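All protein chains but one are shown in place.
As written, the chains take the letters A, B and C, and residue 1 is the first residue of each chain.
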Amino acid sequence: MSETRQSYAAALVDALHDGLRTDPRVSIIGGYVLGLGPQRTLTDRLKQDFPDRVFDPPTSEAGNAAVGVGAAMAGMRPFVDLGTGSFSYLAWSQITNEAAVAHYMTNGRLSAPVTFHLLHGVRGGGAAQHSQSPHAMLWNAPGLEIAAPSTAADVYGLIRTALASPNPTLVVSHAKLLGIETAVPERKSPIPFGRADIKRRGRDATVVATSLMVHYCLAAAEALSKEGIEVEVVDPRTLVPLDEKTILDSVSRTGRLVVVDECPLRGGIASEIAATVAERGFRYLKAPIVRVTRPDVPVPYSLPLENFITPDPEKIAAAVRCVLTAT
Amino acid sequence: MSETRQSYAAALVDALHDGLRTDPRVSIIGGYVLGLGPQRTLTDRLKQDFPDRVFDPPTSEAGNAAVGVGAAMAGMRPFVDLGTGSFSYLAWSQITNEAAVAHYMTNGRLSAPVTFHLLHGVRGGGAAQHSQSPHAMLWNAPGLEIAAPSTAADVYGLIRTALASPNPTLVVSHAKLLGIETAVPERKSPIPFGRADIKRRGRDATVVATSLMVHYCLAAAEALSKEGIEVEVVDPRTLVPLDEKTILDSVSRTGRLVVVDECPLRGGIASEIAATVAERGFRYLKAPIVRVTRPDVPVPYSLPLENFITPDPEKIAAAVRCVLTAT
Amino acid sequence: MTEGLADTLRWQCLEKMLLIRRFEETVVKLAGDGHFRGHYHLYIGQEGTGVPAITALAAKDHLATTHRNHGHILARGADPGAGLAEILGRATGLNGGRGGTIHLCEPTLGFLSTSGVVGGCISLAVGGGYACAQRRDGSVTMALFGDGALEEGVSFEALNIASLWHLPVIFLCENNSAGAMGMAKGGYPTLVHASTDLLLIPKSLGISSVRVDGVDVAAVHAAATQAIARCRSGQGPVFIEAMTPRWAGSNPLWPELATGITDLRMATGESGTDGPHKQWYENFDPVLRLARELAKGGAESVRRISALDEAARKRIADAADFALASPLPAPETALNHVFAQETPA
Partner (left out) sequence: MTEGLADTLRWQCLEKMLLIRRFEETVVKLAGDGHFRGHYHLYIGQEGTGVPAITALAAKDHLATTHRNHGHILARGADPGAGLAEILGRATGLNGGRGGTIHLCEPTLGFLSTSGVVGGCISLAVGGGYACAQRRDGSVTMALFGDGALEEGVSFEALNIASLWHLPVIFLCENNSAGAMGMAKGGYPTLVHASTDLLLIPKSLGISSVRVDGVDVAAVHAAATQAIARCRSGQGPVFIEAMTPRWAGSNPLWPELATGITDLRMATGESGTDGPHKQWYENFDPVLRLARELAKGGAESVRRISALDEAARKRIADAADFALASPLPAPETALNHVFAQETPA
């Protein structure tokens, strides 16, 4: 079987194209789903093939999000691209206090199946305002499904599922993932939410990560393997719903947990996963849980500063060594 | 020494009045700092005594917040009331991506000492959109100081400190705290940020909580005391900075931790405190950490539904019993 | 007023307006008796706007409303029993007790989720219009919101999008600020706007805009009908500002029946209108105004008015009985409906 490889960006566009093709309720609000980088022209075929269903909206994140939410309430399946992650802050009320609560507040009589998408993360020179990852915060907004894919196959599968979901969904793509090529099956297919993917098997420690950090964890695992340390890399793929079982099972085998995330430490994704295991997997733990995250500082522009605060394979490997020696 | 008691609302207004009196840079943007409830007329004396420094702004949370942030950058010390907690979502970009990052982004050359205030929490019949607690999310926004007072003395002291702080600060008041009376010293005074207050001493288990939940924990502790269980109630008072030491010291003595918070579970305050202790106080722990929070559901309107999902003294006591039996 | 609005329509409007009025009066009573918690907003005084405007819509159309939704929900035909039950937080309520007064919603009648966030309604409604446009079935969406919504930036954004994309949205702004005390005077928050002519805002975005007397049922109906036709034909959104003088009871903080239980004999001449609210009874109460006009039809009309009112009172009394007799939701059901479970279509 010959392996095909595809960039994250290309797979993302495939998912949108197939979504538009198979469901007339799907449309796209957002003119630069892949940002302004080299991949951006990949979206041209969406506009070409579905000229009436792809919209360049004004720079009005709140309004654009609201249009998506309202259209979803009226039976459509809009995909609203919010651009750079932090621009979602301008649509915060629409995401958390309109879309996420509508189904509940109407006793299940109405739903708001909108999909939001954004480019998150420390992108290289983005500085404080263009490097954020809002999904840790959004994990505290019940009613929203959240996917953070790490590979071409995953972004395809999770976006297809998001578009088909009866619920409001957020899909976040790390800006640095767009150009990364990974193996894809001959026929890419939807991936159910709530199923973690063990990206690498290992017996010595469990490392949990999503999005770009999965790649950094795999690189760290590769390096550690040379030292005889076998790390298991668990990618939950969706935060909501969260596949607690796969995480806890892994920790039950390894007894040690490192959680990696690029969000700031306090109230971040790593903290939630650590707390969950501290509560529900406490008896498996042979050592303190270690979190590898961005420290609680805004993201600086200059490269050495940016690198200093961003998780990378070395920092992850060091954390793994630390949980293996600690008791 | 005769003990004086004061309502949370009255102490809050005292803090604003003293702030306005002692610092000409202080002003108030927000017409209903105490909401629309019975306490609201307490703010009348602010407008009477400082007519040029108390503003009724339009219903424009983003704009109002931005005015506060910009004014702070230009040397003032505005106190911006955002109203019901969830209205802060409309000002999310101004809080997290303007105020919080300005000092860092200018290499410390400029600061934005604005104070934001809001009424958070499950207020009784507020339903999904008017019952939220945004400070768990905001804990993931580095650069923002966050205070969540629980008593009259604390809200006075923390608001005075917030107004004097060179940093952007968020002070959250639980809507149900406003009418609660507690002891206040004869001369109320500023309380430094980052100092937890042990609201009750106990040897058997540590319970960490802020804001209204402190009162519920104290009620639970009272009930448990009758069973011979002595709970230590630690109120961090500020999330940023967080007094990790007092929490860890307490856990080192009790070996058991229950974290209580009204925010939803995932990505909530309880999770962050649990993760911190799982990482830095692991060796003290004799049992799994237990979180008592609102489950991940929007807040429903009807009383029995609302009660079902909201932490209360009974649920807290049950969690304490649980950590005492578990190992 | 008579001209323009067919007789049947006027009677139909009166019937709905009476139903709303009796509903709202009952809400005040239920609140006073401690049957529910939380603040609430009444539609008294604005029936002359919502009823004819909503009557002008078709079944396939969508609507969005706000914290002040009771009248809109009833005008569209929602069950008053389920409405009151919702306000009382009962399992039989429109929202199963999850929403309460601020969020009454009837999705089967085309309502989008009722947002209590100022600016929520108007911007969600543009999404409704987007859906209508995508479906190309000639349907439209009507947003019914207060003047205060124009203080929120998202409303401006939403107007811009609707105009840019020629979306079939009728923006019906119920400007009830005239006569309101306003925050500054210690009353309920109301318009804090530098604009002295709100229509300049939609006009600055190229939106066809018109102002009507919101107490004038025929004028509102005509404006709505024209706006809807324009939207259906793909000519883009329309903004209507309906001036609805503020009812005295909506100040101060919690509504109170400042003008008493509406006495239709004031419309038929059987009762006087003297006292501090004379102006209100004679000019601004839309129910009395329409009834007074219909009463001109003579004794038969007067009889018909009382019969309608009796029917409305009866329906609302039954609705209140239903609501009060309804069970509260089972506590553990609080965990349901966070997510929709349907298999994706």
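Everything that follows uses one rule, which is that a residue touches a chain if its C-beta (ideal position, glycine included) is under 8 Å from a C-beta of that chain, and two chains touch if they have at least 3 such contacts.
Since the model is a prediction, treat every value here as computed from it, not as a measurement.
Seen in the complete assembly, the chain not on display touches A, B, C. When the omitted chain is restored, the residue from B:S7, B:S27 or B:T276 that touches it is B:S27. The residue from C:R37, C:R135 or C:H193 that touches the chain not shown here is C:H193.
Residue in contact with the omitted chain (choice from B:H103, B:R123 or B:R266): B:H103. Listed for chain B, the residues touching the missing chain in the whole complex are 23, 25, 27, 53, 55, 57-58, 60, 62-64, 66-76, 78, 93-94, 97-98, 101-113, 142-143, 145, 161, 164-167.
On the side of chain A, touch with the chain left out of the figure occurs at residues 31-32, 36, 40-41, 44, 56-63, 86-87, 90, 123-130, 295-298, 300-309. Against the chain not displayed here, chain C makes contact via residues 151-157, 159-160, 163-164, 192-197, 200-201, 203-207.
Note that in this section only the chains that are shown with their structure count from here on.
The chain with its Cα centroid farthest from the Cα centroid of chain B is C. A straight line joining the Cα centres of chain A and chain B is 30 Å long. Put simply, the C-alpha centre of chain B and that of chain C have 37 angstrom between them. Counting partner chains per residue, chain B has residues 62, 86-87, 90, 127-129, 295-298, 300 touching two or more of them.
Multi-chain contact residues, meaning those touching two or more other chains, occur in chain C at positions 93, 95, 97-99, 103, 115, 117, 153-154, 338.
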